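Here's the structure we're looking at; comments come further down.
All protein chains but one are shown at their positions in the complex.
Up next, subunit A:
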Amino acid sequence: MASNVAPVLDFEYKFGFSMPEKNVFKSKKGISEEIVSMISDMKQEPAWMKEFRLKSYRIFREKKMPEWGADLSKIDFENIFYFIRSTETQASSWEDLPSEIKDTYDKIGVPEAEKNFLAGVSAQYESEVVYESVNKELEKQGVIFCDMDTGLREHPEIVKKYFGTLIPPHDNKFAALNSAVWSGGSFVYVPKGVKVTLPLQAYFRINAERFGQFERTLIIAEEGSYVHYIEGCTAPIYTTQSLHSAVVEIFVKKGARVRYTTVQNWSKNIYNLVTKRAKAEEDAVMEWVDCNLGSGVTMKYPSVYLTGRGARGEVLSIAFAGKDQHQDAGAKMLHLAPNTSSRIVSKSISKDGGRTSYRGLIVVHPGAKNSSVYVSCDALILDEKSRSDTYPYMKIKESDTEIQHEATVEKLGEEKLFYLTSRGISKADAEGLLVNGFIEPITKEIPLEYSVELNRLINLEMIGSVG
C-alpha cells in the first residue's frame, strides 16, 4: 500500500470502500428455477441439495413478505445478483490471492488479525470463500472448519443430517430464499469432548452492487465440546439496495457450549435479514453475542430452543441506528424442558432519526418446570428525532417458572456531557464515551480486538453526526 494511505479503520469504515470488481462469473440479475439449478450445477452439488434448493425456491415464491416488523417493501428480488464466483478455485495461502482482494482484506485487517490471534480464517469475498487457512492443531483435534461449499463436498453425510433441519425453508420467506440460493458461509464440526481454545473467525464482505449475499452457516458441537465462532462484517457503501440474508443453524449437544459472536457493520443501503437458531440439549449452553451497527434495515432475532433438561440460552445484543436506519433486533427463547434458563440483555442506541426496536419472544412450554427467564432491555435515545420501541412477548404455559423483566429508556443527559466537556473532552468524544459506557456490559463479553473496533466504529458514528 502507498505510504500516504491512512491506517486501517481510520476513515474507511466511515465512508465505506470498494475495490474494482474482477469477477470470474456472475449470474444474471433476478431469481428463477433456472438460476437456482445453475447455482447447484456450477457447484457440482449432490442431487439432494439441488432438490432442496428447488423446493426452497418454490416455498420462497409462495411465502408472503413478513409485515409485522421493519419496512421491506423496497426490496426488489428481480434486481439482485444471486451468484457471483470471484475466483475459480480457493486460494490456500495469502500470497495466492488476487491483489484487489488482498487490498480489500488489508483494509479490514485480516492478515494482521490472523497473525495475532486466529485459529483459522475463513474470509468470504463476494459469494464464495476464497481464502482459508485452518490451524493444524484444529485438524489434529478432528475439528472441521471450512466454508459451507467445501463442507458439503467433503462431509456430505454430516451436512445432510443437519442442514435445514433446525431452520427449514418454510420457516420464513428469507430462510426459503437463502435455502434456494445459498453460497459460502462456514461449516464447523467439533467432535465430542474437544474444547477449541481460540475463537474461529470469519470476515465477510459484499463487494458487488445489487448483489445479495446468502451465506449459510452450520455448527455442530458434539457432547461436552466447546467452540467460540466470531463473524465480523464490513461492507462498502453503494447507492442501490442490497440484500444480506443469511441462515445460521447451531446444534449444541449434551453438555457442550457454543458462543457465536457477531460484530457487523453493513453499509447503510443493505437489508440485513438473518435467521439464526440454535438447539441446546441437556446441560448445553448456547450464547449469542450480536452487535448490529450498520445496514439500512436489520431484522434479526437469534433464538435458542432449549430442548434438554438444564439447558441454558443467552442473547446479548447491541443495536445502533443512525439516520435512515432501522434496527429491529431481539431474541427468541423456547423453554421445552425442565430446569432450563434463558437470559436476554439488549442495549439499543438511536440517533439522528434512527429507529431501534427490541422484539423478543419467550415461550415456556407446559412441563418446563423450574425454568427461569431474565430479560433486560435498555434503550438510549440521543435526540428528539430518534425512536425506540419494545415488543416483549411472553407465553408462559408453566406456572413453576421464575421471570424477571427489566426495561429502561434513557436520554444522553446534558449534565453528563457538561461534566465530560469540562474535563477538556470534545462533545463528540464525550458522547462516544457515554455510548460506549452504555454498551460496556456487552462489549466486555467480546474479544478485545472486536470491542476496540466496535468502540471505534461507535466513535466514528458519533463524530459523523457533528459534521
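By definition in this document, contacts are C-beta pairs under 8 Å (C-beta built on N, C-alpha and C of every residue); 3 or more make two chains touch, one makes a residue touch a chain; residues count from 1.
The rule is short, and it goes like this: contacts and distances are computed from a predicted model.
Per its UniProt record, the hidden chain corresponds to "Fe-S cluster assembly ATPase SufC" from the list "Peptide/nickel transport system permease protein", "Fe-S cluster assembly ATPase SufC", "ABC transporter ATP-binding protein" or "PQQ-dependent catabolism-associated CXXCW motif protein". Contact with the omitted chain, checked across A:146, A:167, A:230 or A:434, is made by A:434.
Among the residues A:78, A:157, A:384 or A:414, only A:414 touches the chain that is left out of the figure. What subunit A contributes to its contact with the hidden chain is residues 413-416, 418-427, 429, 433-434, 436-441.
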